[in-house]
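Only one protein chain is missing from this complex, and each of the others stays in its spot.
So, subunit A:
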Amino acid sequence: MKLQINGAEMEIPKTIKNITQLIDHLKLNSPVIIVEHNDVILPKEDLDDAMLTAGDKVEFVQFVGGG
């Protein structure tokens, strides 16, 4: 299944059904991971329920040092 992740097109195994699984698959481990799914910001508690379909746009955002 092709997804648009952080601006890059990526092929993701079909076994990845929701955003939580996608985070595990990509091995994302930032202390804070913010997710935007098809331009909608997801509250943390909704990540399990956010089901993925081919062509979806996902943005993973984090906090970085800044002033």
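In this text, a contact is a pair of C-beta atoms (placed from the backbone, for glycine too) under 8 Å apart; a residue touches a chain by one contact, two chains touch by 3 or more; residues count from 1.
The rule we apply is simple: contacts and distances are computed from a predicted model.
Comparing "Thiazole synthase", "Ectoine/hydroxyectoine ABC transporter ATP-binding protein EhuA", "Proteasome alpha subunit" or "YeeE/YedE family protein" against the UniProt entry of the hidden chain yields the protein name "Thiazole synthase". Although one chain is not displayed, its contacts with subunit A can still be listed: residues 5-8, 10, 26-34, 36, 41-44, 59-67.
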